[in-house]
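Report on the structure given below.
What you see is part of a larger complex, with each chain still in position.
Labels A, B and C are assigned to the chains in the order they are written; within every chain, residues are numbered from 1.
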Amino acid sequence: MSSEPKQDTSASTALDRSDVRVKHQAGVGGAISAFFDRVRSGDLGSLPVIVGLVIIWSVFTALNPVFVSSSNLVNLLFDCSTVGVIALGIVCVLMVGEIDLSVGSISGFASAMVGTLWVNQGWPVALAIVAALAVGGFIGALYALLFNRLGMPSFVSTLAGLLAVLGLQLYILGSTGSINLPYGSNLVNFGQLLVMPDWLSYALAAVPGIVMLITGLRTVSRRRAVNLSAPSVGGLIVRVAALTILLELIVGYLNQARGIPWMFGLFVGLVVAMNYALTRTQWGRSMTAVGGNREAARRAGIKVRSIYLSAFVMCSMFAALGGVLSAARLASASQQAGTGDVNLNAIAAAVIGGTSLFGGRGSAYSALLGIIVIQSIASGLTLLDLSSSLRYMITGAVLAIAVIVDSLARRSRVSHGRA
Amino acid sequence: APVTDATVAFLMPDQASTRYEQHDYPGFAAEMKKLCPGCKVIYQNADADASRQQQQFNSVISQGAKAIVLDPVDSTAAASLVKLAQSQGVKVIAYDRPIPTAPADFYVSFNNEGIGKAIADSLVEHLKALKVDPASGGLLQINGSPTDAAAGLIKKGIHSSLDNSGYKILAEFDTPEWAPPKAQQWASGQITRFSTQIVGVVAANDGTGGGAIAAFKAAGVDPVPPVTGNDATIAALQLIIAGDQYNTISKPSEIVAAAAANVAVQLLSGETPKAEMTLYDTPSQLFTPAVVTQENLKAEIIDKKINTAEELCVDRYAEGCKKLGITN
Amino acid sequence: MSDISDGPVSAGELVLSLRGISKNFGAVSALTDIDLDVHAGEVVALVGDNGAGKSTLVKILAGVHQPSSGTIDFRGKQVTMPDPSAALTLGIATVFQDLALCENLDVVANIFLGKELNPLRLDEVAMEIRAWTLLNELSARIPSVREAVASLSGGQRQTVAIARSLLLDPKVILLDEPTAALGVAQTAEVLNLIDRVRERGLGVLMISHNMEDVRAVADRIVVLRLGRNNGVFEPDASNQELVSAITGAANNAVSRRAERRKAAQAQSQEQRP
């Protein structure tokens, strides 16, 4: 179709810089001033949530300095990982504009399955985990079936699932009620004790910067080669340096106490993998498209049903994995596992991190950020002696404050015409 | 006149522990079968929802229940149920938790406040026996759900014991929904906060106790300070065998449930059941629960056939069982 | 299905043939008994009043709706298209009247939606350069292809939708009012494009309300009226003829307006001197 390509841009201006109406900046200075432009226009990604987080942390630290002690932070990382993995699944379903209310029940059921199969039936632990994940995936497939074939709203089907799966959990725990997972077993150690060796954590903290640098440089050279504008190499290096220094400092601080939990490493690994899948693969593009405009995606030839299927299945499997991790963390599989506010916390984490409930907008990092906000509040409050009533009130207030910064930023984005 | 074909309802409050379905109801049903083979027993559990309990209560009356054994979700709210039933000639037996503002026909129970006091007392004695200096630290108190009336009673009992024990309470927490992960998270925070000052933990049930133990384990604290529990779940008994938990409460629920069945049948046949005392204007019969520690586990649990050695002494616990003389 | 769509199209071959297509929406019969043929290397214009059923017909051919009755033959074989991806696989590319873009995705992502380069590791640079080439071909004035489509103007969006349809190598292109929102230059480019596409031997079905554009590119003009076939015209048919076929009456708003204007001009000329 390119029989007559007419590039009315001269070779000197890049192909994508031909429009006179757009301001562009170049070089390191340009990158910095572009950043401030973005701050002013409110286009900030997750920065506002991070600012909210910093506020919360400062306040809690002022109230009780133990809060930022490295050992408390390590605890925080352990606690984040379990519900965080569930929130990651929630991001998947929210991306396509659906919801799963049953992640709590599924996580509880998965922990019960691991408990019974491994401890009571004597299966190898890996097999028990695989079985739990498979059953989780099956439940998700069931929701997808109800949604795709019968058009049942996911709110209703997963509400039914919430009850039915809770029933299953109670059923398989049966007479025992709760099952101890053996202390000293690998799974429980993974959930409670295992941390990365210092050298590894330092090395891993350098990886994001290195990857960013390499891909960044390659993109720059490829874009230059085809006459597209390219970000300044200076700006790239500044950003890489800032990121790497920040990460290494954090790791260094945490290594003063026990260090980075492997479980948190797993969680972050999953977040990074999901982020890659959502932003850099055809599947992720299709997820975003389906969430944004289902009919347009269908007309573009996307197999919309398989996308929903994958979203529901991934969500349930992440929920099951989260259940296994929390069983490991607690060293027990009990009837209470997954009940209470697990559902709400997982959904709230995704939403607080910036994933939209209405589909088509979100990122894997929102699960990470959101769960850190939620667990920071919980952890900060455990360090203060408060009555239950005050504790609830303050949790509510702090949650609102954490999100206000983000809301304000988004509002300014809207008023600048980029909603 | 002896009853032959009445309907009796057994309404339990929640799922927070397995005892209602594993012990109370089977005990009640078995005794009913013995006393009145033709009677029908309806079992319902309200999942900690007072409105649902009201619904179940109404529903069993619709089904023709003539006597209702009620373990109220909310002792205060249950008063209206008692009034409603009695106005229709239906007998109500308060079970487990009392109904203070409207006298039921009978009250059969353990005493939740007593349970709280018993576990705390046992822990304090243990600490005193170990000669732990009250000045060297204090205790953590993990209560049940802030919206659960029974948890309030246990909390009251624990306070009545600890407040003049000499040991101070470092921090106290109402665990939302009795959720063990919440208890664990809170305990983890306190461990970073007080580190070695914690000499013991009074937890209101086995789940929250287990959460506290997991927190100590996760923080690498060894040995774990004594932690209490309540309900004598298998998991908790195993932890006691392994030496991770200090005590729990064994409630011979079957026996109490059987007593309730007895009372129900007597009330239905027009007799007046024998009362040991009167509580809240209600003729009452109270059972004392037993605190279980390593010392008396065999006597209280195995010998009383509440659990078998096979159930408890699976692989990792076999060694501990041997040490305690449960198996040989 | 692959044998149908794979072979090269021979010139003048009957690529698309509809017989007796009807479509009901509840109590409304949007289409009744429609027959239509499109040959390779031919531009067929589909015209008709608002609500005549043109878009409904296009949607049926694109697999968006299923016909209530009737048959569709594609390159001599009867086909059913249960969903749009079936139509795309056959080689039918469509520009919809409502554009069907994902507002939350950027321009590049929209153009390549469903046919991304390098599915497991999206090649953003290659896609961006291809997008710019396509857009420049259409004289589009888009500030940035990395902005979400939500921020584009009406005409810019339409250009994006047209660019989309050129990406694959289709056998038939369905264009539902492709120039409605376009500026004069862009319209000229699209008409050029249609000429080029015809020369390459593709079948084109174009819907438009602009009789001039229609006559400029069409080889055959098919008129729909109230959901029924209402005649086939040559491109040299007079405006008058076409308009009365479309509106169903020789005395219609268009002719009345033309007369009134003539009268008014005559009057003003009388008054002036």
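We adopt the following convention: contacts are C-beta pairs under 8 Å (C-beta built on N, C-alpha and C of every residue); 3 or more make two chains touch, one makes a residue touch a chain.
Since this is a predicted model, take the numbers as computed values, not measurements.
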In terms of the displayed labels, this structure file contains the chains as A x2, B x1, C x2
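Criterion: only the chains that are shown with their structure count from here on.
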Among line, ring, star, complete and other, the chain contact graph is line
From the C-alpha centre of chain A to that of chain B, how far is it in Å?
-> 40
Chain A and chain C have mean C-alpha positions lying a whole-number Å distance apart equal to 42
Please compute the C-alpha centroid of chain B, do the same for chain C, then give the distance between them in whole Å.
-> 74
Would you mind listing the residues of chain B that make contact with two or more other chains?
-> none
Among the residues of chain C, which are close enough to touch at least two other chains?
-> none
Hey, which residues of chain A end up touching chain B in the complex?
-> 64, 66, 69, 71-72, 75, 78-79, 82, 119, 170, 173, 175-180, 182-183, 191-193, 258, 326, 329-332, 334-337, 339-341, 378-379, 382-383, 385, 387-389
Considering the complex alone, what residue numbers of chain A touch chain C?
-> 1-9, 15-16, 19, 21-22, 219, 222-223, 226, 228, 280-283, 285-286, 288-289, 291-293, 295-303, 360-361, 417-419
For the complex, which residues does chain C have touching chain A?
-> 62, 64, 83-85, 88-89, 94, 96, 100-105, 109, 113-116, 119-122, 124-125, 128-129, 132-134, 136-137, 139, 141-146, 148, 150-151, 164, 166-167, 196-197
